[in-house]
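One chain of protein is taken out of this complex; the other chains stay put.
Up next, subunit A:
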């Protein structure tokens, strides 16, 4: 498997696919309704994943603010997930980051809001607070 990292096979030829097929297979099999996977499908999925990695990286870089400092940052990626329809499916795993202080403030504001509502209509007094 060391060859996979070096990117060349036994003859020194550039590999068709760099990602380890065994790992790709594990991920694919973890999908519930999948029973078996043809070898070609496996190779294509691996190749598609590589294309995807490149696309995501370059897209995020071009559209991100990191490029001002010649860097690709996490926030470039999470912006892409949020703003681009193509990459929407990544929104949950690439959440935006906010400062803890900001989050605590948001929590507090929500709590205050809830308390106000409670005192107004006197119902739902036991709304769960996180």
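Everything that follows uses one rule, which is that a residue touches a chain if its C-beta (ideal position, glycine included) is under 8 Å from a C-beta of that chain, and two chains touch if they have at least 3 such contacts; residues count from 1.
The working rule: contacts and distances are computed from a predicted model.
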| item | value |
| --- | --- |
| Chain not present in the shown complex, as UniProt names it (candidates "Tax1-binding protein 3", "Leucine-rich repeat-containing protein 58", "MOC2B synthase" or "DNA polymerase epsilon subunit 3") | "DNA polymerase epsilon subunit 3" |
| Subunit A residues touching the omitted chain (full complex) | 4-5, 7, 13-14, 16-20, 23-24, 26-28, 30-31, 33-38, 40-41, 43-45, 47-58, 61-62, 67, 70-74, 76-78, 81, 85-86, 89-90, 93-94 |
